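Of the protein chains in this complex, all but one are displayed in their positions.
Chain naming follows the written order as A and B, and within any one chain the residues start at number 1.
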Amino acid sequence: MKRFVDLAQLSRAEIASLLALASRLDAHPEPQALAGKILGLLFFNPSLRTLASMQAGMARLGGSSFVINPGHGTWHLETRTGVTMDGLAAEHVREGVPVLASYCDVLGIRAFAEGRDLETDLRETTFNQMASLIEKPLINLESAANHPCQALADWKTLDDLRVPNTAKFVLSWVYHPRALPLAVPAATVHMAALRGMEVVVLRPEGYALPRAIMDKARAAAALSGGSVSETSDRVAALQDAHVIYAKEWGSPEHYGDAQGEAKLRASLTHWCVRSDWLGRADASCRVMHCLPVRRNTAIADEVLDSSCSIVQRQAYNRLPAQMALLYRLLRGD
Amino acid sequence: MKRFVDLAQLSRAEIASLLALASRLDAHPEPQALAGKILGLLFFNPSLRTLASMQAGMARLGGSSFVINPGHGTWHLETRTGVTMDGLAAEHVREGVPVLASYCDVLGIRAFAEGRDLETDLRETTFNQMASLIEKPLINLESAANHPCQALADWKTLDDLRVPNTAKFVLSWVYHPRALPLAVPAATVHMAALRGMEVVVLRPEGYALPRAIMDKARAAAALSGGSVSETSDRVAALQDAHVIYAKEWGSPEHYGDAQGEAKLRASLTHWCVRSDWLGRADASCRVMHCLPVRRNTAIADEVLDSSCSIVQRQAYNRLPAQMALLYRLLRGD
Partner (left out) sequence: MKRFVDLAQLSRAEIASLLALASRLDAHPEPQALAGKILGLLFFNPSLRTLASMQAGMARLGGSSFVINPGHGTWHLETRTGVTMDGLAAEHVREGVPVLASYCDVLGIRAFAEGRDLETDLRETTFNQMASLIEKPLINLESAANHPCQALADWKTLDDLRVPNTAKFVLSWVYHPRALPLAVPAATVHMAALRGMEVVVLRPEGYALPRAIMDKARAAAALSGGSVSETSDRVAALQDAHVIYAKEWGSPEHYGDAQGEAKLRASLTHWCVRSDWLGRADASCRVMHCLPVRRNTAIADEVLDSSCSIVQRQAYNRLPAQMALLYRLLRGD
């Protein structure tokens, strides 16, 4: 494995091997495995779990890391090509990214969606441009339409809790004051489909996931014997659900149009996972979220504080999952 | 010792043992003592000494650290319970704090006073809420009404310089353009009382420390044979003083009322430690301050740059004191 940019670039066997390595490193620390190795972290967007778990994971394996936050101690970086740079950005990623890569053994980059043009974001224009600039091992720490580290940790969480591969997995849209990117819903629906689950995307009208995302998930389902469907019928969707994965995202129909989107979203504040959502679900139903989650906006206190919630376990699993990635990328074995 | 949240939770013997460990680690480095261990640092408020000395201390012992600054590379965290999170904060400490704790072996948290309601701050509502969310070893890096790391370093400084346990210790209010928290005065008066000193709190009218803080210090004095009194008579207070500990704090009587407080404070700019303050003090009198200090506002250049000032030694002692804490929390022995 040379880079970890999209879970879809790995076979199911490779994923299984990574997950096994994650569990092994969690149970049997190898504090010298990456001694002398350096992880560079470039965050164009804020972070909590990713920042802390990447640094902690590298340290647990004996390595070191440095962090660059454009706009916070570092100037802004330009990502557009061919422009005359007479504005805010003092440096172009064409210089900045290869330079940072040259100082480390593996580079992680977080670059959220621009949120202006849907196709541009779905094509991962910005992330792919940066990725094309370097040869070093690379980790996608969340891009416009992907979050493979989260997907890997979530897969591990489902395995840890012995949620059957074929269980019903409902990815449910939930409310947020603003339109959020498609990265986590795209990664999640693909991950669950590739795991072989019965995936249902539950979302209000206007929030259907883009066809490219659904097609990719369906292709994964076809490989694994899973299925992918979508609906706005909450009662039907939640019936016998084994997993409710709550996630906020913006309307693809109003992509880049914050005002139009706000109107659509204004009437949807009741899309908050409350305990009554669990009424028809399977008795062992788990509630997932990638975090950060706005309490009582996306998920109610009563659910987050109940034993149904496994959000803490998801977040913790970022650590061993990423330790496995770092180990594999830097040692190969 | 499972956590270090308040010096008052330690016996005098435990403090003596920590101080001995601090001196030992300062004199005889143990560069592998905490190899493989990780310190998580969560700063809700700015820091210089604490940030640098915690990271340096961990590194001196062979461990690593990561830093999370909500508002600087990480989104804001909500601390209020039960609220509908539709504002600035993207994540609640109920998620964020346990997640960060799960990535490290010991977590340090800095969370200054809210400065709205005195009782809320004196009860350490915010810090205690966060502390209750985790099981991991925890260090208070300054909370609403406490700063035990500073108190421990200051105690070591007094010992290093052989200031007698029974010497006269004057905690003097000094001017600052704004009302500052009660954390350091509260920790300082308690520390000096527990050390057995003759503690005098010197402050203008309106700046008497809250009864809870004074009562706690008096209880400590009772244990140690020290005493605690307060006065606004500077001449009497400074007479034969062995230590003048300068500190800025806001009027408890106007807590949360910035305008009312500003009126009271406007006439108090002469509360700046100048060389004439030392006229009646003991010839060996030391001037202390926890830093950051505003020169010529709280303490004059002529005092800070004289041999009376031991503020650099106080600041340096943060390092060995915290190394001892980390060592004790993570190794136990």
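In this text, a residue touches a chain if its C-beta (ideal position, glycine included) is under 8 Å from a C-beta of that chain, and two chains touch if they have at least 3 such contacts.
On a predicted model such as this, the values are computed, not experimentally measured, just so you know.
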Of A:Gly40, A:Gly115 or A:Pro148, the residue in touch with the unshown chain: A:Gly40
Residue in contact with the excluded chain [from B:Met1, B:Leu48 or B:Ala236]: B:Leu48
Residue in contact with the excluded chain [from B:Leu158, B:Leu304 or B:Ala321]: B:Leu304
Touch criterion as defined above, residue of A:Cys104, A:Val228, A:Val273 or A:Leu319 at the omitted chain: A:Cys104
Residues of chain B (touch criterion as defined above) contacting the omitted chain: 29, 31, 43, 46-49, 51-53, 55-56, 59-60, 62, 64, 67, 69, 72, 177, 291-297, 301, 304-305, 311-312, 315-316, 319
Residues in chain A touching the chain absent from view: 35-36, 38, 40, 64, 66, 68, 72-75, 78, 82-86, 89-92, 94-96, 98-100, 102-104
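Operating definition for what follows: only the chains that are shown with their structure count from here on.
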Intercentroid distance (Cα basis), chain B paired with chain A, Å: 40
